[in-house]
Every structure is written in structure tokens, then in C-alpha cells.
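One protein chain is absent from this view; the other protein chains keep their places.
And then subunit A:
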Amino acid sequence: MGITRTPTSLTQSEATRGGIGESTLRPDGTLKVTGEFAYSSDLWHEDMLWGYTLRSTVAHATIASIDTGEALATPGVYAVLTYDDLPTEVKHYGLEIRDTPVLAHGKVRHHGEPVALVAADHPETARRAAAKIRVVYEPLPVITDEASATAPDAVLVHDGREDHHIGHVAHPNIVHRQPILRGDADRAAARADVVVSGEYVFGMQDQAFLGPESGLAVPAEDGGVDLYVATQWLHSDLRQIAPVLGLPERKVRMTLSGVGGAFGGREDLSMQIHGCLLALRTGKPVKIVYNRFESFFGHVHRHPARLWYEHGATRDGKLTHVRCRIVLDGGAYASASPAVVGNAASLSIGPYVVDDVDIEALALYTNNPPCGAMRGFGAVQACFAYEAQMDKVAARLGMDPVEFRQINAMEQGTVMPTGQLVDSPAPVAELLRRVKSRPLPPERQWETTEGADVRALPGGLSNTTHGEGVVRGVGYAVGIKNVGFSEGFDDYSTARVRMQVINGEPVATVHTAMAEVGQGGVTVHAQIARSELGVTQVTILPADTRVGSAGSTSASRQTYMTGGAVKNTCEAVREKVFDLGRRKFGTYHPAWATAELLLEGGRVVTDGGEALAEIADVLEDEVVDLELEFRHRPTQAFDLRTGQGNGHVQYSFAAHRAVVEVDTELGLVKVVELACAQDVGKALNPLSVVGQIQGGTTQGLGVAVMEEIVVDPKTALVRNPSFTDYLIPTILDTPTIPVDVLELADEHAPYGLRGVGEAPTLSSTPAVLAAIRQATGLELNRTPVRPEHLTGS
């Protein structure tokens, strides 16, 4: 029997314990739960100094003067740096557009922008010294929304833009605009029996990772610096850090330290350059740790958005056309805004077949907090709006909302609004069927023999109802997310794999620069190495920049990309092992030349199961050591006028059914159950897959009913930078989340897998909103829903 490596080589893994498809436990799990895991904030170095960042107290102002004299004179202070102290001509950084000053230059553009740095021998000394820096601001008018940003006389957030988007935007306060035109929406609209339109608002969500930004920069004898930091993409950081320091990249050696969550919020730099600058200036190790308050200013947030939609459908429930306009608030700096625009536009109509569309998405420059990457990345905001629209159209047609979605559901072979053919499974209708067919939780589930269990009611322990005013609602939603970096980006990942014999046993060592941010990547890498190399012992080396880039831990891409890279390198290592074996033992057995060979249980075996040699005997003192890059299929940029192009690598789909109890008098919500069905192609670690889906679902719930950074529209100041007032779901807010995992292989992907992490964040929010709408009869065009939206007070 011939054997292909993908995906039928899965059978091979089953022979080696702890291989792919098994729910092996994460090495960091127990440590994290017991509080022993060392996060980046736990870094320590003898004689280290503490860095502190002075941030702007206003959102938009020119800086008339900065007086650091008194701060510098403070005993214990080693350095105070401002823009004028930056050592090279490169004084800005950015993911795509270098528009972000390392320290404010003559102007601040948002609340909490870094203005000056202090290094001192004690964090409190640094903080107090920073408070003595006198900054004189001269206020400028604040740009806070589309109207103020694009007014003819609007103040420009960035003067003299030279980036590659300025040529195709209508106003310099627009970062990027992506239209998508396909078919003829006007003509299709004429066929519609019903046309439904709506305007929607999505609030600003924060990643709210629990481990605040932190790192330690240690100056090195060669004039370089060693940086230990919690981040999402070491090499992207490196590319931005080195030029500002005036160092070649090889002299900035980065090592990932313990990351306490990311969700997109660590894609942009935080303390990296600041820490290195202070370390190089003082010649001492410098640690910077943000507290929770500062963390709210230390990273970008999810773009708040305004979305206008028009859907048309025929009487028999077929969508005729969609028109939409999505305005994302990018805040003061570009960050990932251009890519978020591309996602929002290309995924704007959801997982449905619509041939005639007129789509526009854009991101603004404003003086609001900068927004960038967050789990779901542009697709989240769109999903909230198009799923609300789908319910509205179904209601107008008198159709069941799930059936209406199923009629229009895309499938393999559907063409996206971008013209891209969906060439792998897209089981949208099936996912909806699965969540719908689950039994509903019992009515009045809070009733017990001893009375009402308030934990099962809206308000929970706050004891606001014992059932009074409580109405149940059920809602559905489904979403589509791209996997991997899109629009022609050269997205690759690198893995180095070494195989050698230690104490008579074959051992594999895997080295990548993948940021383990909690997603479980290191667990999966070991599983892949065990499956591909037939070994039990796998060592995962710490992630650092001594190995090639692994790309970002984002876009649901790491299992696909760095997992794919590990698999790819393991396969090459395996071939080397076979070559060695053939040279040593080939003459003793013809199967070395004729059979398909596998590594299994520490031995070289034929696909017929015959053992040919122990791996240890093949290797002896030889070390096989390879570092290879792995790429997914190339993608294309979207045409700037029509949005056409094969922009995405892979799509992932999840559907939710939300069951909520709403206290209609008090406007409080208890989500009772959030059932999810998702196609993951192949679950390399089923336990991790379910964990990702439950986590993503909960993050979606958060922005449905509580999570929002509130920015004062008059001043652009953040009003709730704390966990007292920026609320994230507790375990009592987290419902039962039954998960139904489908595994329909994508033949283009390693093991047929489909990125998991983001899709569940999309449909969770609109499903909860739909359920609340059903319970209350209210339109609710804004998320998160607050109590006063439900009570009308």
C-alpha cells in the first residue's frame, strides 16, 4: 500500500504515544494554575534598574516644553530620556507603517502616549522622578470620529504622510480604504422582495490579558543588548527595535519570557525599545513592568466600529445583494489597521453566497487610543452586524433564522466577494444544524428544591431577582475568519529540528521562535515531533532569535504555520535518518530500498510494519540537525478599486447558539449556555482545541454584555482603565459551553488542520445579542449591551 504523508500519515502517529490527535497535557498548565509559572514580570537581574514611562495626560496637544531637570536630580535616578535623546535617525516604529514615535516628538496624539523614560534603582523612585518631569501641553482639537476626522478643515493627526496608502484615501485622516465590488448590487437589488438596512456600533474591546507588559533588557559586552520579553512575534519586534538602537539585528538578542496572554495585544511594541534604550544608556540591566492601569495604555485595542448594512432577499429566502460600509476607528497610530480593513472588507458579508456586493471598509486616524490586532481582527465587528442583519431579513421574510442562514450558506466551491474560490470544506449549514439540534437547557433552570439558585439567574450573587422579570431568549450566529497572514504577505515560519542519541535513546530537539502565549503551541510541537520522528523524548528549546522567524502568534496561524514548519523539518530529518540507515544497513534488507519507510516507536519500520532497525543504531553518534522555512500557499493583494484577489490562505468557521435569561426589568443578562460547533480540519490536541473554542466563546460573550473601554468623546480620555470598571467575564458569567468539533480535512494544510483560535470569538457575540433581542424584542444595534439599553432608562 502506498502512503502519502498528508493526511494519511496520521495513522503513523497513533503508534507513538503522545503524538498528534492526543490530548497530551501542557507542560505549563500545572505551573500556571498553582501560581509557580515565571512570567516576564518575574524577571530579575542582579543590580537591575527599573524603568518607568511618563505618559501623556491629554489626548491631543503640542508639547511646548519638557523639563527633566528635577527628575534627573532625584537620588537613585540613573537616566531620564526624551525624544531628543534617541540615538539614531530612526525614531519611529510600526508594524506596517512606521508612524509611531518611540517617545513623543513635539506632539502627543492620544491619551497615555509615552513622553519620557526614567531608570532608577527602585520602581517607586522611578515613578516619583517621572512625576517631577514638567511637560507643558498646548491643547489641540481632538479628532474622535469620522465626521471630525474627515471634515475639510480637520486637523491632521499625521502631517506629511508618505506611506503607501496615502495615494488611495480620500483624506489624510483615513489610514486605508478597501472597497469590494462584485456583480451589480443595484441590479440585484431590483430583484429583492425585501430590503433590510441597519446601522450598528461596536464598542472598543480590550485584550485584557492577565500578564501586563513587561521585560528585562541587559546590556552586553559587545555593545549589543539581550532582551527578555513577553511578546507575540520576536522577529517583528527585532526588525523594529534594532534600527532605533542603531544596532545590527544580530546584536539585539531576544528571548521570549513567560507570556500571560496576548490576543493580539502584544503584536505592537510596548516596553521593548524603551527598556533597551535605558539599558544601553545606563550600562545596567533595566526591567520595565506595567501595572494594570498602564497596561490599558500600553497596547492597542480592538477597533471600535460603525457599520451600515443593506441586505436584500427574495421571498423564497435567497439573498440578492449586500451593501455595506464599515468605519473602523484606528486611533492615533496605524498599528495593524490596514490589515484589519482588508479583513473587515473581505469577510464583511459572512459565510454566505452573495454574487452582487458593494462593500467599503476603512480605518480612521483619530485621537482615540490606537487600535490594532485583537482575536478576530476585523471579522468580529462585521460578524456582529451581518448576523444581526440576517436575523432581521429572516424576520421580515417570516422564516426561521437558522433555515434562512442555511439556504444562503456557503460551501466548498463558493466564490467569495473577492473572487476567491473556497477550495476546502466549508460546512456552514452543518455547523448551524449541529448547534440547533442540541437539546435546550431546561426552562427555569435556576429553580431548586431550596428555592432560586441566584448563581443561575441574571445578577448572580448580587441577588437581584429570584425569577421576577426573567425572560429566556435563544439566538444563533455563524461566522467566517481567515487563517494566516493575507493579501500577498510572505508568511513563513522556521523550525530547527535536531535528532541524536542520548543515553542510548533517540531524542528530538525542536527549536522555533514561536511565541507561546498560552495557545498550547509547545505542546503541539512535541506531539508533531513524536509523530513524525517516532520518538518519545522531545525537547522544546526556548523561543529566541537565534533561530529564524516563526511569524506571529496570531491570525489562528501558529499550529498551521510553525506546526507545519516543525512537521516539514521533521520530514526532512526523517529522510536523512533513512539515508543513514540505507548506507549502514541497506545491504542487509531489500526493504531499505523498496519499501515506504516510517519512524515508529523508536525504530525504522516499513509501511507493512516490519522493523528494520533501531533509530539509535542508525544514528549512533551522528547528529541530524536541520533548520527549514515553511510557507503556506501564496496569496494576492486585493485590488484597490474592486477588492478582487485571492487574498486569503484558508477560512475557518464556527457557529453558536446562545441561550440567555434576561431580567427585562433591570436589564441584566445571564448567559445560560453557549453551544458551539466548529470545523477544525484536524484536532492535533483535542483538549486544547476545546479550550481555545471555549476561551474564544467567552471573549465574545464579554464584548456582548460587559467589555468596553469607554472614551470620553469630548476629550478622547480613557475613562475606565482598570479591572474595577473594565469588566471581563468571571467564571460565574461563563456559561456551559458544549463544543462540537468537526474534522473535515483541508488538503492544502498540514494534517488537514484549520486554525482554531479566532472563529469562536466571532459568532459568540452576535449569538448572545440575538438571544437578548429575542428575549426583549428590542433592536439592540450596539454592543456591548448595557443594562440601560435594555430598560430604556
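Convention: a contact is a pair of C-beta atoms (placed from the backbone, for glycine too) under 8 Å apart; a residue touches a chain by one contact, two chains touch by 3 or more; residues count from 1.
Keep in mind that, in the parts below, contacts and distances are computed from a predicted model.
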Candidate names "CO or xanthine dehydrogenase, FAD-binding subunit", "Menaquinol-cytochrome c reductase cytochrome b/c subunit", "Peroxiredoxin family protein" or "Ion-translocating oxidoreductase complex subunit B"; UniProt protein name, chain not shown: "CO or xanthine dehydrogenase, FAD-binding subunit"
Residue in contact with the excluded chain [from A:T314, A:Q412, A:N463 or A:T587]: A:N463
Candidate in contact with the missing chain, chosen from A:S236, A:N291 or A:T606: A:N291
Per the touch definition above, residue among A:K32, A:H45, A:R631 or A:R786 touching the missing chain: A:R786
Listed residues A:G265, A:P401, A:G696 or A:P729, member touching the removed chain: A:P729
Contact set of subunit A toward the excluded chain (per top definition): 127, 291, 293, 448, 450-455, 457-466, 468-469, 665-668, 670, 705-706, 710, 719-720, 722, 724-725, 727, 729-733, 786-788, 791, 793
